[in-house]
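What follows is a set of notes on a single structure, which appears directly below.
A single protein chain has been removed from this complex, and every other one stays in its place.
== chain A ==
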Amino acid sequence: MCEMSEEYRESAPKGSPPPRVLVSLLPMPQNPGQKCVKCKEGLPVVVIRAGDAFCRDCFKALYVHKFRAMLGKNRLIFPGEKVLLAWSGGPSSSSMVWQVLEGLSRDSAKRLRFVPGVIYVDEGATCGQSPEDRAKTLAEVKLVLQTTGFPWHIVALEEVFSLPPSVLRCSAQEPLGTESAYKAAVDSFLQQQHALGADGVERQSQHCAQDPHSPAGPPTTAQTQAMSRLFDSVKTLTAKEELLQTLRTHLILHVARNHGYSKVMTGDSCTRLAIKLMTSLALGRGAFLAWDTGFSDERHGDVVVVRPMREHTLKEVAFYNRLFAVPSVCTPALDTKAPEKASIHRLMETFILRLQAQFPSTVSTVYRTSEKLVKAPRDGCVAGPRCLLCMCTLDVDTADSATAFGAQTSHLPQMQPPVTQAGVAAGPCCCAGMGGGPGCYRGEDPRAQVMEQLCYGCRVNMKDLPEVLPGSFWVSVPTMRFPRATAEQEVQEYLLGDSEDEARTSES
């Protein structure tokens, strides 16, 4: 480096100050003449994509622009709509929350127009965090949430045990707004704002820490233990990650529905989604890539999940957060310190990141591919039953019995009533306790019952779950699928019951 600076000094015009003074705060760049590719003036601080160097201001402008453009071009979020921001404490979702915060505070012409809330899910029970550590993390989390000024919700993952059966039913799909509807909504919103002379959404530090359907306060020891037992009993880290994802999603959607949020924003970055796309392929979820990695995911019907950070790479996020002091909270996760091959997720992450290091267009290539995926049912297929866990339309083709999947699912009734009408379709059944409904499965293994209603990926996952789970899916799910009057009560009875209770009730 010393040689480099001497060269520069020699070539610099006489009388000009030595370069070190000009670049006093920045280290000597390798190529001293290098300037920001955008403004051609500023000194570059970060290289993104393949060799594009940006100065601090242009980087910020690009970063913010990407976020706004992603929301703007998709036109899915209507003015005044309530949007729940799913914040994990990690860098990407923190950046997303901060972008929303800044976006709402701009001058009225360009201001973001939706109404946000933030949710944080405390997953400490899944990785064995002690109650003291969890409390410490929550204290930090609350501080950050209060800074945002948005209404916030903190829920423990254990609350998933108390979810009502309705959470697994796909609600009627809301028709997506058309282009003209969007424009009309924007115009009328602007008129309203003008008439009110309002300066914008008042940001009080409200919090909605309590969900009306869940027990007040932190989870009980019994629930935490049940959650720990559940995760400890899962055989593979891959299945644990998928299970966590499923439970977290259902919980977030439940809170969203309860508080009138029609959209949920997640902070999945470009890098993460590229990894997720490849991981999903490996997990047998190829049919659902468009929903798993696209901008919008409407599988849950009334609440749509959107991913506004999907064009931001993890590098951009980390740099932005560092340069512009975006707060985040570091929490241990399931895969913290896990070795490279511990799960399919980890393996794929390592693969993609190593490839990216050698071929810097890897992530963007995978991303471009995911943009081209189309969500369309196969020709001639009416939307059929949905997977119980991931809510995607089952990729069932009874005509295709040649494949292993076709053979497995060939006896699944084509005319299975959609879940929304399940309460009506299922008449009274001879089974007192479990799984009454069409195709009575009296005496049949409830596990097999559940497996039949899962997509291929979720089925493979379920194989790594133990035979008996304390008070949750195995017994309550069949009743959720075909709910009867007392289903909710039965679910409640099962919640904290141990396997003894389970055995007793199955005989009733």
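The rule is short, and it goes like this: a residue touches a chain if its C-beta (ideal position, glycine included) is under 8 Å from a C-beta of that chain, and two chains touch if they have at least 3 such contacts; residues count from 1.
Assume contacts and distances are computed from a predicted model.
The complex appears with one chain absent; UniProt names that chain "Ubiquitin-related modifier 1" among the candidates "Histidine-containing phosphotransfer protein", "Ubiquitin-related modifier 1", "ubiquitinyl hydrolase 1" or "Regulator of G protein signaling 9b". In the complete complex, the hidden chain is touched by one of A:H65, A:K183, A:K235 or A:R354, namely A:R354.
Per the touch definition above, the residue from A:S280, A:T331 or A:Q449 contacting the chain not shown is A:T331.
Residue A:V46 is the one among A:V46, A:L71 or A:L85 that touches the chain missing from this view. Contacts to the hidden chain, counted on chain A, fall at residues 1-2, 25-31, 34, 44-47, 53, 88-93, 267-269, 271-272, 314-315, 317-319, 322-323, 328, 330-333, 336-337, 340, 349-350, 353-354, 356-357.
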